[in-house]
Each structure stands twice: as C-alpha cells, then as structure tokens.
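Just below is one structure, and these are the notes that go with it.
Every protein chain of the complex appears in place save one, which is left out.
Moving on to chain A:
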Amino acid sequence: MIGIIDYGMGNLFSVSKALERLDVPYVLTDDPEQLAQCEGLILPGVGAFPDAMKSLEETGMKEFILSKVGNGKPLLGICLGMQLLFDESEEGGFTEGLGLLPGSIVRFTGKDADGNRFKVPHMGWNHLDQHQPKSPLLDSIEDGYVYFVHSYYAQAKQQEDIIASARYETEVPAVVGRANVFGAQFHPEKSGKTGMTILRNFCNLVQERGDES
C-alpha cells in the first residue's frame, strides 16, 4: 500500500489516478495512523515552498515524515514535494526544508553562463540524462522525456544524489535520491510511459523492501 500524503497542497488527483492506472493500492490521507500502515509514501505538491513547509509543520506531518523515513520507509517527493526534501529554499525569502537531502532550492535566473535567454518556468518535455542508470527508479528506462513545470530547482550538494538530470539554463536535477529517499522534479504522472514506468519502479521498490523487512 502506498500512502499519498495530503497536506493541503497541490495536485493529489493526478498522482492518485496514476496509481490507479498502475493498479497499485493506495490511500490519500492526512491521517498519520493510516499513513504509518503504508509501506511507502508519496509527497506530492504544487505551489509555494514556504506555504508547503508551514502546512507540513502545522499538521505534524514534518515530524511524522522525518521519523518514518528515518526508520527506512521509502519516500518519493514529486515536484515541490521533491524540493521539500532538501535543506532549504530561497523561495519567498529563506525557508528551511525537511533536510533529508543536502542542498538548496534556488530560482532559475532566466539565462545561462553565456547570457542566452531561458524562459521561466522551465515548462515542457525535457530529456532525462541518466547518471545512475542502475538506480531502481530508472529500471527499464532507456531513453526518455519527462514533463517539467517549475521555476525553482535543486542545487544538490552531493553529486551522487543526482540520479538523472535535464539540461536547461543549467543542469537541473530531475531524479534525486539516496537510500530510501527519492524525488522527481518533473511530474511522472504526466510524463507518458516514461513517467509511469518511474512511478511503477518506485512502487516495486516499496514492495520489495516491504517484503525484505
């Protein structure tokens, strides 16, 4: 069972529908007890980083996530949900994140090092450059494009946390993770077959780890 964390932010519908299409059982809830029963968690999110953190703190969800993930429960953050995994964001001033992955969330500048113009948000289909093709999340992904919509991106401190990236004004971490914590900056639920495969891979990983423990 996958638990989709409902903390009042974002597009929960499309993630839950995607799991239905994959025939993966899930609950969509803000109830920690129900979420605690799940073998894996998904943290979705569309919106502003400070609002999202505030909501996670006020609902007690921050503490819950940190304790469960600390105990090894697999977590997948999607879009804003991925950004929340990092230490901090400069969106709307400075906001502390969940601190599960080292690094900061910063805004696209709108140009690259050579001064070429780039539109913000980074919106559309971009190629996934795989840095760790053996990652369980990239299983059976050969060559794929995924759908991004975001104005901020992660500057990961550890290169080894970047499983795949996309090229825009700079290298944009697209799939990140270490141990049981994963994130996708794009929307796997809106990224056609490639996206659905990545979601499926996460669900498989949840199941395998659940079987081991």
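In this section, contacts are C-beta pairs under 8 Å (C-beta built on N, C-alpha and C of every residue); 3 or more make two chains touch, one makes a residue touch a chain; residues count from 1.
To be clear about the criterion, contacts and distances are computed from a predicted model.
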item: Listed names "Urea ABC transporter permease subunit UrtB", "Imidazole glycerol phosphate synthase subunit HisF", "Succinate dehydrogenase/fumarate reductase iron-sulfur subunit" or "Sarcosine oxidase subunit beta", with the criterion being the UniProt name of the chain not displayed; value: "Imidazole glycerol phosphate synthase subunit HisF"
item: Touching residues (missing chain, whole complex) on chain A; value: 11, 13-14, 17-18, 20-21, 46-48, 110, 117, 119-127, 145, 147-151, 167-168, 187, 189-193, 195-196
